[in-house]
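Just one protein chain is left out here, and the rest sit where they should.
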Amino acid sequence: MTSLAPATSNTPELSSGEATHGSSHAEQDHGAHSDARLFGLATFLVADGMTFAGFFAAYLTFKAVNPLPEGSNYQLELLLPSLNTLLLVISSFTFHRAGRGLLRGDGPSCRRWLLITAALGLAFLGGQMVEYFHLPFGLTDNLFASTFYALTGFHGLHVTLGVICILIVWWQTRSGGRIEATSPFGLEAAELYWHFVDGIWLVLFGILYLL
Amino acid sequence: MPIPSALITLLLGMALVLAGLWVGYNVSLLPVDASSNAPVYDALFRVLFSIGTILFIGIVGLLLFSLVRFRRREGDLADGAAIEGNLPLEIVWTAIPAVVVLFVGIYSYDIYERMGGMTPLNDHSAMHANHSALGSAEQPGTAAAIQAGSVSIQAAAVAPTGDGPSTGDGKPPSRVWAGIGAGSDQQGALSVDLTAMQFAFIFHYPQANIISGELHVPIDRQVALRMEARDVIHAFWVPQFRLKQDVIPGQPTLLNFTATRPGTYPIVCAELCGPYHGGMRSSVVVHEPADFEAWLSKNTPAPPPTVASSNSTPTA
Partner (left out) sequence: MTVASPSDLQPPAPNNQGPSGQGQSLGLQPEGWLRYLSFSLDHKVIGLQYLICAFLFYFLGGALAGVIRTELASPISDFVSRETYNEVLTLHGTVMIFLWIVPVVNGAFGNYLIPFYVGARDMAFPRLNAVAFWLIPPAGILLISSYFIKGGAAQSGWTAYPPLSITTPALGQVIWILSVLLLGGSSIFGGINFIATILKLRRPGLQLMQLPMYCWAMLGTSILVVLSTPVLAGTLILLSFDIIAHTGFFNPALGGNVVVYQHLFWFYSHPAVYIMVLPAFGLVSEILPVHARKPLFGYTTMVYSILAIVVLGLVVWAHHMFTSGTPPWMRLFFTIATSFIAVPTGIKFFNWLATLWGGKIALNSAMLFACAFIVNFVFGGITGVALAQVPFDIHVHDTYFVVGHFHYIVYGGTVFVIFSSVYHWYPKFTGRMLNEDLGRLHFLLTFVGFNLCFAPQHWLGLNGMPRRVAEYDPAFTTWNQVSSVGALLMAISTLPFLINVVVSAFNGKPAGANPWNALTPEWLTSSPPPVENWIGEAPLVTHPYGYGTPADRIDLGNATGEQIWGDSRR
């Protein structure tokens, strides 16, 4: 029978490595994971972006290959969506202000800017709703109508989720909450996500409305 | 590390190549060839088969040799030599497959061109076939609509769509999707329309106005098969012709071939299309020209469509 030796249990030659030892343990502690967590989130956003990329590719191919059937309607107004685009772009900046506020230790400013961001997000969603109700076509009218709703709807879902996240972050930045200047991960994650959703909208706006 | 001397390696390599070539040219795995592009295909097959055999036997031989020659003897607890890499060697075995696949790629491109696969779509001969077929469509309205649903990528560059019905000149964009030999010479070709549906192939001879469940073609005359699916995707496959083309709803497709050997061959649906996909078979009968004329005149008042799904034993 082979006797079992614990790999490295306090064998003398390891004492030199004691310093690294401590740090490798600290590395496992959850606070220090912030780095890996943001990285993980970024990876997830790449994946999420690929979903959109798939939709965009489908839309562009449909556009190139499948003409509108006779008598069908696919007309988009530009005014409201442009306004909406503006709202989202501004909201990216307001979120950034909130983050700066947190890091400065200025809690009230941070929370104010968070609320403004959430309000902008909600306004965007409202605008989207208004647009939906005024469009001259429905989900199943034709290929382009379906694709339009699928794309904007999927993006709208992301915005909704983002607004919820912002509100959670807002709640957690109250004094005594989990998010502080020393543990800003929650806010940073929400901000990264929000910028991503904005970025996707810009691409979407370009492809769907301008092209 | 005893390496076989260069001479032995060379001899073994040559023997291997000869064996591979012999296998490729003497072992027949394909059914009889009955169309003009089947021999072309078979030439490619022989080349691929030879290369594959050489590579496979070579690699497996090397593996077996190592396993025997370098097996661990009883009681030997030492390690093998600490060889971690060898750049020249690694370059060699990057280069060999690269050269092989490059050769194979170019060669198969050549074969593909000879089979008519590279002819650009939408050249006027394809259009011509498209129009003649359009004329015989049962419901021109829907047919045109479906046609409109499939403008090619190239065509779209000319006529961008998205904000209204497409081309302004009123004509539906005529478009036939690629098939093998789509662009080859149409003069004197026999055109046949094929409708695929769950679970049958229906052939229509527009000139003679024959509707048949079996395809009858004369030997040595080009057949332009214009295919369209009613419901789901099917595929038209004649193994003895080495030809297969998906029949996709909404995408009329043209397939050209020339039969070269009289006989009856199976037509097989190769794309899963529902429960009876396995039973969706028919036959193509290749006649001598005189027999074909006889068949044509005998059947010209179109008999009701028959669906042949039994008796499709491959015969040669």
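So that you can tell them apart, the chains are marked A and B in the order they are listed, and the count of residues begins at 1 in each.
Just so it is clear, a contact is a pair of C-beta atoms (placed from the backbone, for glycine too) under 8 Å apart; a residue touches a chain by one contact, two chains touch by 3 or more.
Please read all numbers here as calculations on a predicted model, not as lab measurements.
Engineer: Please identify, in ascending order, the residues of subunit B that touch the omitted chain?
Structural biologist: Against the missing chain, subunit B presents residues 1, 29-31, 40-41, 44-45, 48, 52, 55-56, 59-60, 62-63, 66-67, 70-73, 76, 78-86, 89-90, 93-94, 96-98, 100-101, 104-105, 108-109, 111-112, 115, 117-121, 146, 149-150, 152-154, 177-180, 231-233, 235, 237, 239-240, 242-246, 248-251, 253, 266, 268-279, 281, 312-314.
Engineer: Could you please point out the subunit A residues that touch the chain left off the display?
Structural biologist: 1-11, 13-14, 17, 20-21, 23-25, 27-30, 33, 35-37, 39-40, 43-44, 46-55, 57-58, 61-62, 65-66, 69, 139-140, 142-143, 146-147, 150
Basically, only the chains that are shown with their structure count from here on.
Engineer: Could you please state the distance in Å, as a whole number, between where the Cα atoms of subunit A are centred and where those of subunit B are centred?
Structural biologist: 46
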